[in-house]
Structure formats: C-alpha cells, structure tokens
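Working notes for the structure below.
Omission of a single protein chain aside, the complex is shown with its protein chains in their original locations.
We call the chains A and B, going by the order they appear; numbering starts again at 1 in every chain.
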Amino acid sequence: MALAPNMRLLGNLCKNACKVSSARFSVSSPAAGNVSVVTDDKGIATVSMDKGPVNSLNTELIQELTSAIATTSNSAKGIVLTSSLPSVFCAGLEITEMYQPEQAKLEVFWGSLQDLWIELYSCKVPTGAAIIGHSPAGGCLLAMCCDYRTMVGPKFTIGLNETQLGIVAPFWFKDTMVNTIGQRQTELALMLGTLFNPKQALSIGMVDQVVDNREECLAATYKIVSQLSKIPSEARHVSKMLMRQPTLDSLTSNKQEDIEYFAKFIQQPIIQKPMGMYLEALKAKSKKK
Amino acid sequence: MALAPNMRLLGNLCKNACKVSSARFSVSSPAAGNVSVVTDDKGIATVSMDKGPVNSLNTELIQELTSAIATTSNSAKGIVLTSSLPSVFCAGLEITEMYQPEQAKLEVFWGSLQDLWIELYSCKVPTGAAIIGHSPAGGCLLAMCCDYRTMVGPKFTIGLNETQLGIVAPFWFKDTMVNTIGQRQTELALMLGTLFNPKQALSIGMVDQVVDNREECLAATYKIVSQLSKIPSEARHVSKMLMRQPTLDSLTSNKQEDIEYFAKFIQQPIIQKPMGMYLEALKAKSKKK
Partner (left out) sequence: MALAPNMRLLGNLCKNACKVSSARFSVSSPAAGNVSVVTDDKGIATVSMDKGPVNSLNTELIQELTSAIATTSNSAKGIVLTSSLPSVFCAGLEITEMYQPEQAKLEVFWGSLQDLWIELYSCKVPTGAAIIGHSPAGGCLLAMCCDYRTMVGPKFTIGLNETQLGIVAPFWFKDTMVNTIGQRQTELALMLGTLFNPKQALSIGMVDQVVDNREECLAATYKIVSQLSKIPSEARHVSKMLMRQPTLDSLTSNKQEDIEYFAKFIQQPIIQKPMGMYLEALKAKSKKK
C-alpha cells in the first residue's frame, strides 16, 4: 500500500490540528491515489494533493481533484484544501500537457481545468486553502478559489507568474485574482508575473492569514472552515454565489470558445519554443543531480 | 409632548458639536415623531432616528425617514444622519414586518425600503452617517448609503449579518457593500455575517473615521458634510451619480421583480420558522426582565 505512510502523515497532522480521535476518521482515497480525503467527526474534510514532486496539475490530478471536491461537498460540511508534500502546495499546470500536444488531449486537459475551477469556485460547502508551501500559477488559482487562505511564512511564494514564462493567464484566472486582490494589484502582478512572499501576499489580501508552520496552517484553516460551516448553509452559499455567479457565468457560457482560444494560443511556435527550452533545462538539471 | 426631552438632547448635542446658537435652529418633526430634523444656521441638517428601543425599520419609520431626507435635501445644504438613542444607530429591519405577513403589507414594506435606499444613496446634498451605536443589517445599509461614515468606538458593531439569521442580503445591499469595502471583504463578510468592531470596520474601509464618543462623532460627521457642502453642488452631485448610477439602475429597473422575489423568499417555511423561534426567544427574554 504505497499510500500508507502518507495517510499516516495526514492522520497525524489532522489529529494535531483538529484534535479529533483518529478512530472516527473516514478515509477515502480515489483509485489513482493523487488525492486523499480525510473527514473528521465534525464533518470537516481535508482534501490533500499528493502527487510528488510538486503536485503539477496534469489531466489526471485535475480530474481526481474535481471528483474529490464534488464528492466531498455532498458528504462533508467543509473542505480544507492542502498538499501532502513538504514544501509545495501546488506548482500549477503540468507543462508537458501543453508541449507539442495532441489536439484532442489538449482540449480534454483544458476542459478539465475549467471544470475544476467551476467546481471549486462555486463549492457549496465552505472551503479554505492551507497553503503549506509554494503556490505559483495554477496553484495560486486553486488557493484563490477557496473562501479563505492561510499561508506558511516566510519562505514560500504565491502568485500568477505566467508572464515570466511568456504565457498569459486566462481571463478567468485574472477575474479570480481581481475578485481577491482588486484591479490595480492584479494589473501590476500580472504584468510582472509577481510571486509574492507571504508578508506581501497578506498586505495585498492575496492570503488572509500567515502562520509559522504546517500544523498552524492546517489548524487555522480548519478553524475558519469550521466557523463558516456553522452559518446556515443555504444563506451562506446563496451569499457566496451572489458574489461569484457573474464571474462563473463568464466562463460557463464560453467554455468551448475558451478551449479553442487556449489550444490555438498555446500551440503557437512563439509559445512552444520557450516551453521546449524550459523543459530541456529541467531535464539537464535533473540529470546533474 | 413626548418628544421634548429628546429634542432638547439633540439641541444640546448639536449646540456642542456644531457651535451654533440654538436661537437659529429650525426644528421640524414629522407627525409620527420617529424622525427629527434639526437644521442649523449654516444649513446643515441633523436627521435623527428616534424610535426606541432600537430604531428598527418598520414601514412607518422607513417612510418617515425617506420623507425627511427628501424634504431636507430640498431645504438644507447637507445631512448628518444619526440616532437619538444612546447605544443604537439602527438595528435594521423590523422582523415582525416579515413574520407571517399579509402579502400586500409585505410588498409595501419592501417597496418602501427600496425607496429609502434610492433616496439616500442618490441624495443630492452631502450625507454623513454619525454611527453613535450598533449598526447591524439594515442599519449598516443606511450608513453605507451616506457619503462618509464616522463611528463611535470601541464597543459597537457594524455589518451585514443577515446570514447569521439564515437570511440573504438583497443584491442591492451587497452592491452597496462592494462599492464601500470591495469585492473580497464583502464576500467574506457576507458569508460569515460578520459584525465588525469599529477598529476592524476602519481597517477595511467600512467606516472612514473612529472617534471616542457621541459628541465627537456628530462633530466629525458635521465637519465633513460641511466641507462637502462647500464644493460646487452641481459638480459634486454629478460626480456622485457618475459613481453610483449603475448601482442605482440595477434596482430601479427591477423594483417590482425584487419585491416579488423578496416576498416569495421570506415566506418560505425554512425562513419563517427560525424567525418565529427568534421572536419567541425575544418575547421570553423581555418577560424575564
């Protein structure tokens, strides 16, 4: 059972953080094992990405995550979204999915990412991101989709750094960021591709709280999710949708168009070439080790 | 004359705050006496809600307030909106107006509230809220409609706490809040039904200034209203409408639809039942005293 150590780790973390007896845990792991879900006796679920080395979002992880969130939001009262890895929350989209892709696979990849965003951004139970490590690009997006963000300081970073790789954040990444940190900070951050340290992230509202370590991060996120779960759920979720529906609608009414735009954009030589160089550099680096 | 002591109080407050001679006061009190208006010799009017114990907004108070604001904005140069009560600015909507209501009365109630919001949010003279006490729900809405907010610290609270009672703030409450504190803070505050203390309210921009007591609150609000009243009035009001017209339009073009939505929403058993329990609890509490 390859997942056992990890499950134990999660169990321990959650035991410490949530002060619940492990006997009452309901643990479920989807087949592929990239995402684990642990629900405590108060009904709060911890959904952990566990795809080493950096939780890169390939089609598989994206679909498992969407499925885990959809299932959990029907059974649990709230979700703490986190990572089982020691220093990475989520490194963003898996570049190999976008490099010299088959058209059909590329479209499935992008459509799956759209579905994950829709599922998480409109989730009917409260969600909190326990950002226990680095969270660039798509990792930042996942965090921003949650109702609350707690981050471990001071060494990790978070942000939509797409421009640094020559890529443009899709409009719904941008909208999610504007809804989180406002127009001006988004504009500058997107142009520079800024990766914020936790202190900076807190000052512009990219995260809501900065803590010292993983345990505190899980505990603080658990606390706010628990608090949100005690608000009458219908009123709470209708209020959330009152805020987010227009942003959701702008993608849900244009999913196919957005897929086609992305597929065309990403396959341009001007985008593919630096991506190839970047992948070569990664390979060279890993061979040296 | 039941209002006399209160009028004296207001007179004194305003004398202290505004340093005008009482001889020049023009005092007018609408028939029902829930709202008083005192205009000083500089043309700044203090409009005070005075319906004990908590200035709950029933149809009567709502209509008197709308009328007072409409009349005053034609005769005065600016309005300080406040409360004659010692520790409450305004406690929000009167729940008995919404519990087991007659359909016709309910529709008048909601239409009157719409009119009050429209009148105050678009008021052609400068408006300042002197928040001398608690200001939850509808009280927070009234404050947010003004051009400036001063609040007495540190013990009172302000916020749209509807979700805590299982209710959802109407979209125009939400819009007014977004225009005041931005998208992200509104989202979290609406989901949690947060009541902010003055320090928190100041830090997120829900109020513009926090002072130590009632006199300072009235004086500080008076000062900014006076300053605004010296700006060329046409330019000042056109600028205000440039900012607020789209928000106003979203309700004015949908008033009847909004009334019907509200009436249907509020009469659901899932909403009526907790309301009934809440009212029972209030009765039991008041009998014990």
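Everything that follows uses one rule, which is that a residue touches a chain if its C-beta (ideal position, glycine included) is under 8 Å from a C-beta of that chain, and two chains touch if they have at least 3 such contacts.
Worth saying up front: this structure is predicted, and the values here are computed from it rather than measured.
Colleague: Just to verify: which one of A:Leu113, A:Ile167, A:Val207 or A:Leu251 makes contact with the chain not shown?
Modeller: Answering carefully, the residue with contact to the hidden chain is A:Ile167.
Colleague: Which of these, A:Ser75, A:Thr96 or A:Gln183, touches the one chain of the complex that we don't see?
Modeller: Spelled out, the listed residue whose C-beta touches the missing chain is A:Gln183.
Colleague: Taking the full complex into account, what residues of subunit A touch the chain not shown?
Modeller: 162-169, 171, 174, 182-184, 186-188, 190-193, 270, 274
Colleague: In the whole complex, what residues of subunit B lie against the chain that is missing from view?
Modeller: Listed in rising order, the touching residues are 126, 147-148, 178-182, 205, 208, 227-228, 231-232, 234-236, 238-240, 242-244.
Criterion: only the chains that are shown with their structure count from here on.
Colleague: Need the CA-centroid distance for the pair subunit A / subunit B, whole Å please.
Modeller: Each chain's C-alpha centroid was found; their separation is 40 Å.
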